[in-house]
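There's a structure below that I have some questions on.
Of the protein chains in this complex, one is absent; all others appear in place.
Lettered A, B and C in written order, each chain numbered from 1.
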Amino acid sequence: MASEAGETLNISYLEKRDGGISSWVFSTDHKRVAILYLVSVLSLFGVGALLGLLMRLELISMGPTIMAPATYNSLFTVHGVIMIFLFIIPAAPGVLGNFLLPLMIGAKDVSFPRLNLLSWWFYLIGACLAAAALFTGGGPPDTGWTFYAPYSLRTGTNVTMAVFAVFVLGLSSILTGINFITTVHRERAPSMGWLRLPLFVWAIYSTAWIQILATPIIGVTLLLVMAERLFGIGIFDPAMGGDPILYQHLFWIYSHPAVYIMILPSLGVISEIFPVFARRTIFGYKAVAYSSIAIAGVGSIVWGHHMFVSGYSYTAGVIFSFFTFLVAIPSAIKVYNWVASLYKSSVVLATPLLYAFAFVFLFAIGGFSGLVLGALSVNVHLHDTYFVVAHFHYVMFGGAGFGFFAALHFWFPKMFGKMYREKTANAALALLFVGFNALYFPMFILGMNGMPRRYYDYLPQFASWQIVSIVGSWIFAAGLLLMFGNLIYALFRGPRAPANPWRAATLEWQTASPPPTENFAVIPAVEHGPYDFKDIR
Amino acid sequence: MEGKNGPIRETRIYVYLASWAALVGLTFLTVWVGTADLGGVAGLVPFVIAAIKALLVLAFFMHLWYEGWLLRLLPALAVVIMAAIVALVISDVAYRG
Amino acid sequence: MTAEGAHRDNAGARLGMWLFILTEFFLFFGAVVVYVFLRYRYSGAFSSASGALDLDLGTLNTLILITSSLTMALSISYLRRCAKKAAVYLLVLTFALGGAFLFNKYFEWGAKIAAGIYPGSSSISAHGVGEGLFYGLYFFMTGLHGLHVVAGMVVIGVMAVKVARGSVSHSAPVGLENTGLYWHAVDVVWIFLFPLFYLVG
Partner (left out) sequence: MFQPSASQIGAQIDGAFWVIAIMCAVLFVSIISLMAYFTVRYRRGRNAAPVDIEGHRGLETAFVATSVVIVLVMFYVGWRGYKALFTEMPEGLFTIKATARQWSWSFEYPNGAVSDRLLIPAGSPVRVDLVSLDIIHSFYVPAFRVKQDVVPGTMRYVWFQSDLPGEYDLFCAEYCGTGHSMMVSSAVVMDKAEFASWLEAEGQEKAGKGAGRLDGAGVFKAKGCSGCHTVDGSPLVCPTLKGVYGARVRVISNGAVKEVVADEAYLRRSIFEPEAEVVEGFGPIMPSYKGNITDAEIEALAAYIRSLK
């Protein structure tokens, strides 16, 4: 028995050979499910990014450039739906959560491995339905990713199927959430107390709560939209006495918390990276851990800040603005504590840390612009302008996206057992960083000058900044290609990575790279906190 | 710590029967209250009764009475969040000018 | 210890089930938000529309579901005591009560539809906007609940077979216990739907 176990342990989860593709798409191994997510999520990111590039290209000159207005409208709708529901929401839990959570808490797998696989299948079905929506019915939806009623009830495009696709993706997200909460409660290694959990686990745990508590609301909202379109029950339709603002409430009750589904895991990633490369413990572990819960909690009562000019009540506006400002505080705590963790440290400037720095820079700009938008009277001017577009690309891409890239560079050696070229990765980061700011910073200025979003065409005064932004998108594209190229090259040609290349202290580094199917030979004993580097300085 | 592993403690059959009887009784009560004209806050009474009935089901049929803190916390958490959301939505409808 | 089923975590399974039930509650809660919002605006229309629903049938259905919860709970009790046969009979009874509930609903809906009260009908606008919305929501929420009853019945049917075959037994009752939890949750939802629609002042 012992020798047999020893033998399987030499075989990594990647190499375990038992029958081609079906050993992947029907695998219940959390690490394989994570790779399934990685491949599907990145493919869809590629598609969404290409659409973004096309949109930019259309705006290179005034008037029609390369497409008709209806095409442009479908483009930003599909871009938004892909980036939100098919890329950034599933990316962090699906890839990082699945791969790391059991490893980090010293478990063999998640609590419900088969459910886990099922949630990937739901993801796949949702993606297929979304793709089908482009070619059936009245063609690709043109409502914006927000599906605002009553336009979404009237348009002839295939909103019904797109909405159903999002519903199925919601199911996938819920199953992941249920799995992770149960896993954190039930599968921790015996000596893994709550306050020894890595901060990424805290972040994923909080995320999972949002996933299960908020997602059902969008589920029922989308069912209502379908019922409206199919049977005309009238709830959101002013012509029948319904209220379109009610739709907005329901949509944002989910979709604001959803932005924290996107960002929380990335905040967790950064909380892992900082101490490892500062070679010292994190400053204020408890504050960082509990602030994740606080973001999840307060984040569920601020949704109305998307509706300041929707025509809802003045009272509601004031209350929602107030809570919106409160929710910035837990984020602030995290940023302060990261910076404080560099004090009296011993900084190793490795690639993951550089990506983490970029994250802090971009997320702070994004977060601060969120505060500007949260201020009532300022929002009246800036709502639905390019300022908002800039804000959410900074937080979603500069924040959540760069956090994901940082995570890829941090855990790449663990996931694939290969090392990438740090120099190339750093060069890619430089391109990404410059490109990103050139691409999105001009949008702040456009917005301040009143350029509305979702505009196929624009007035002459906006032209120059649009051009800067478009050139930025090309620099950015070059950076992305270089970054992914470097990683893909390393996947096949990179040198072998050791078990613990960064000399980190969390459990996932205590097993081989890549980890064996069983994760650990014996369930590890946890003798110290996650950021105790005393023995491995 | 958070709920014992293994099967939970046995619920006596008479507890089930008593809960059932209470639920039936409350159903008739709520119909009576709902159709009688009590005025004032009467509109809320059926919901108070519904909450009591739900608690009975949760506590005995669903065994929460015998569970650890974590599972008992869940419905409480749900109620708090739901109340907050409803309050915020009402802060809109009730004050539309 | 390597095989997947080798370690069985009952408390984990229960926690997972409870989390799932929580999401079900929030699903219906979303519709309740709609209800609260619209009732606030159309309180008069809501109460007059509610008056037109069949209270007797609604009450009967409430009693049926409550009773089915009892038979469900008893079935688990008997299974625990190794009374396999009684457990199966009680499951069949639960299934039948679920069927009776749907049967009544079918008649209730049928009567409304025959009277021209359904979303998109030509005569519903004659009832005024508030009432139209009330019925729209009524059909949506009871329909969604009905789907959950159907799903519950399917699972109960499967469980009855599994208990009869012995793959769910007194030593491994988790499957049945979780089915029970789900069924009771469907009952709890109805306990709230009943006053929401049938007992509006």
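Things to note:
Quick note on the criterion: a contact is a pair of C-beta atoms (placed from the backbone, for glycine too) under 8 Å apart; a residue touches a chain by one contact, two chains touch by 3 or more.
Since the model is a prediction, treat every value here as computed from it, not as a measurement.
Considering the complete complex, the chain that is not shown touches A. Between the chain not shown and the residues A:L50, A:I66 or A:V309, the one that touches is A:V309. Checked against the full complex, the one of A:P198, A:P244 or A:G435 touching the unshown chain is A:P244. Contact with the omitted chain, checked across A:P113, A:P140 or A:G374, is made by A:G374.
Residues 69-70, 73, 138, 142-144, 148, 150-151, 154-156, 238-239, 241, 243-245, 278-281, 283-287, 308-311, 314, 317-318, 321-322, 325-326, 328-329, 332-333, 335-337, 339-340, 342-349, 357, 360-361, 364-365, 368-369, 371-372, 374-381, 383-385, 445, 448-450, 452-459, 461, 532-534, 537 are the ones on chain A that touch the missing chain.
Going forward, only the chains that are shown with their structure count from here on.
Chain pair with the larger contact count among A-C and A-B is A-C, by C-beta pairs in contact. The distance from the centre of chain B to the centre of chain C, each centre being the mean of the chain's C-alpha atoms, comes to 15 Å.
Chain A and chain B have Cα centroids lying 36 Å from one another. Touching two or more other chains at once are residues 185, 213, 249, 253 of chain A. Residues of chain B in contact with two or more other chains: 2, 70, 78, 85, 89, 93-94. Those residues of chain C whose C-beta lies close enough to touch chain B in the complex are 9-11, 14-15, 18-19, 22, 25-26, 29, 32-33, 36-37, 40-41, 55, 59, 62-63, 66-67, 69-70, 72-74, 77, 80, 173, 177, 180-181, 184-185, 187-188, 191-192, 194-195, 198-201. Only residues 185, 213, 245, 249, 253, 300-301, 304, 312-316, 319-320 of chain A touch chain B when the two sit together in their complex. Of all residues in chain C, those touching chain A in their complex are 2, 4, 9, 11-12, 15-16, 19-20, 22-31, 33-34, 37-38, 41-42, 118-120, 125, 129-130, 132-133, 136-137, 139-140, 144.
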